[in-house]
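The complex appears here minus one protein chain, its other protein chains still in place.
So that you can tell them apart, the chains are marked A and B in the order they are listed, and the count of residues begins at 1 in each.
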Amino acid sequence: METAAYVPAINLHGILPFISLLAGGMLCLAADAMSGKEGSRRILPVISFVALAAALVSFLLPGYPTGSFLENTFYSDSFSRLGCIVILVSAIATTLMGPRQVIRRNLPSGEYYTLIVFAALGMVLLALANEMLSAFVALEIMSLSLYVLTGIDRRSGKSAEASFKYFILGAFASAFFVFGSGFLFGSTRTTFLADAHNYFATRGGNMPEGAEMWAFIAFGLVFVGLCFKLSLAPFHMWAPDVYEGANTPTTLYIATGSKVAAFAFLIHFAHAFSSWQIFTAPVTFIVGLIAVASMTWGNIAAIVQSNLKRMLAYSSVAQTGYMMIAVMVLVALPSLQAAGNLNATTIANDTTLIYNAISLYLAGYTIISILAFGIAFHIGGEGSMAAYRGLFHRKPFAAVGMAIAMFSLSGLGFLPPTIGFIGKFYLFKEAVRFNMTGIAVIGILTSVIAAFYYLSLIVTMFMKAPDEENGIELAGRREERIAGLGGGDAIVRVMLATATALIFVLGLYPGLFTGLAAKAVTTKPMTTAMVKK
Amino acid sequence: MTSLLQPNLILATLLFTIGILGVMWKRNAIALFMSVELMLNAANLAFVSFAHELGIMSGGILVLFVMTVAAAEAGVGLAIFIALFRARRHIRVDEHDTLHG
Partner (left out) sequence: MVLFLYSILFVITVALAVGVLLNKDTVRSAMCLVGVMMCLAANYLLMQQEFVAFIQIVVYAGAIMVLFLFVIMLLNLREVEVLPWYLRNARFWGGVLALLFFFVVGFGINVFRSSHGIPGVVAKEQALAESGTPEVIILATQMMTTYIVPFLLTSVLLLVAVIGAIVMARRRDEDGNEIVLDPEEVDA
């Protein structure tokens, strides 16, 4: 058989972030092998920080490709670009907390930083993926790194159990994902989402009866798989245990990076189906159901938690529920267009508006999480509520920072506007604009429930007298004194101050963030690259 | 030859369901993971039978990827089991209920 040498179409700028992350991971391994324990503790944070920052910069540089690239396997639009920026910011925050965490718990620094960088690679790949197999492999790169990061603290029994539970339920979710990919392949004959989009656009009206059902099954199974990763309501049972058992930087990473990545892929995946008329109504309903379940159950269960990390886990279930409102609106858009309410030019604008609303919300969620988990990390005590009693009298700055995070997370801080409030505001505004007032109202009502536990934490921090008897905060301090804490403390402080500043700056000028992708905002139909083929 | 697609899909769904039941019911770490492997096998079967029915010879591609991933998962998962086992070796099982599921 004679075949000419196959030269894949590669856009160098497009894969620059991947290259820098891959090189960063490799360098971490090599540097760890070449230097001693102390040396690698000093060098590796720098290497992984530089790699992550380089990837971040290459996303920010003008001229990052839009549309399909690298063999149509990836698709970059304004949302996935902003998603990647958010992912890398959360990875950088995790790295910055690294030096202190490594010393505190005597972690193997080589593997710790390498896995952070590789997990970031998996997340970025997943956020851009537009093909089921690549998405699956990227998902696994991300997940395997996170399972190990969760269990990397070998001195803690909780950590091993959390890692195990995360692993089993993660593998369970992956199986759903693969089974769904199989059904998508069966109904559309391809694993490329751009092709699937084309298929639904051209043949969606007269598909064979079997294939129609399979497409629904495919969406359902992949959606369930992603729901596990996003810890949405009926599939969130791993989240509280994993958040509590994992070390705090990893918890932050799981709560923000992995969610943003899975969410970005969900948007790509749902987009592939969006050209299919009969798809929108039932799927809007199902997504709405999941959103309502997550918002209510997450917020109600958060009230009774006695551990800050568990509370934040349930709170993040609710926050992801709010994000699903945006997915609902996006899925419903084409049917609104078909009903004659919108024309083709406004649909592009509307898609951009919704993308901006979600990415602002995701960015807000991530920055606030960085602040909240960062302070939890700073205080120590593995998130036990006892450590926060009367915190204001011991560590006023930490208490004020946590209060800002809680105010912002609850969406209450509108004077001055925080990014948490602005993100929620735009999200609900888009929902109301597209006649989804019901779910917006549920969202606002559950936010009021949420305010209860956020505020009760603030009250705990400010009102109660410091409880000198409880040993948790003292134990944390003792541990640090023994370990001989280095300069890692100052870095974490600077990071927390930056996060606090961003909460207010982006709250006042949300355009600063969404503008990052402004040059890339061309909701070019996903099919352009396919014509070339 | 009659099409084996429909029975094969039913078989795949059955295996997948049994895998789900295993993950829900089993109480042994390794057995849980074996149930997940069963689910992945079911996915492979569905993919191959679709590919066969549609006349796409490269249907084995997904199987190869799933196997790679399964092997990687098995490596990491079994290492996690070993770590878990070492962490709780000296403690009686029912006393070690540190995380409430």
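Heads up, the rule we're going with is that a contact is a pair of C-beta atoms (placed from the backbone, for glycine too) under 8 Å apart; a residue touches a chain by one contact, two chains touch by 3 or more.
Computed from a predicted structure; not experimentally measured.
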item: Sole residue of A:Ser40, A:Thr95 or A:Asn198 that reaches the chain not shown, by the stated touch rule; value: A:Asn198
item: Among A:Phe49, A:Tyr64, A:Phe177 or A:Trp214, the residue in touch with the chain that has been omitted; value: A:Trp214
item: Interface with the undisplayed chain - residues on subunit A; value: 1, 3, 6, 8, 22, 25, 29, 70-71, 73-74, 105-108, 111, 114-115, 118, 121-122, 125, 131, 133-134, 136-138, 140-141, 144-145, 147-148, 151-155, 161, 163, 165, 168, 186, 188-190, 192, 195, 198-199, 203, 207-211, 213-214, 216-217, 220, 237, 530, 533
item: Sites on subunit B contacted by the missing partner chain, in the whole complex; value: 1-11, 13-18, 20-35, 37-38, 41, 44-45, 48-49, 51-61, 63-65, 67-76, 78-86, 93-94, 97-101
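The criterion applied here is as follows: only the chains that are shown with their structure count from here on.
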item: Gap in Å, rounded to a whole number, between the CA centres of subunit B and subunit A; value: 26
item: Interfacial residue positions of subunit A with respect to subunit B in the complex; value: 133, 136-137, 140, 144, 147-148, 151, 154, 156-158, 160-165, 167-168, 171-172, 174-176, 178-179, 181-183, 185-186, 189, 191, 237, 241, 244-245
item: Contacting residues of subunit B [partner subunit A, same complex]; value: 12, 16, 19-20, 23, 29, 32-33, 36, 39-40, 42-44, 46-47, 50-51, 53-54, 56, 59, 61-62, 65-66, 68-69, 72-73, 76-77, 80-81, 83-84, 86-88, 91, 96, 98-101
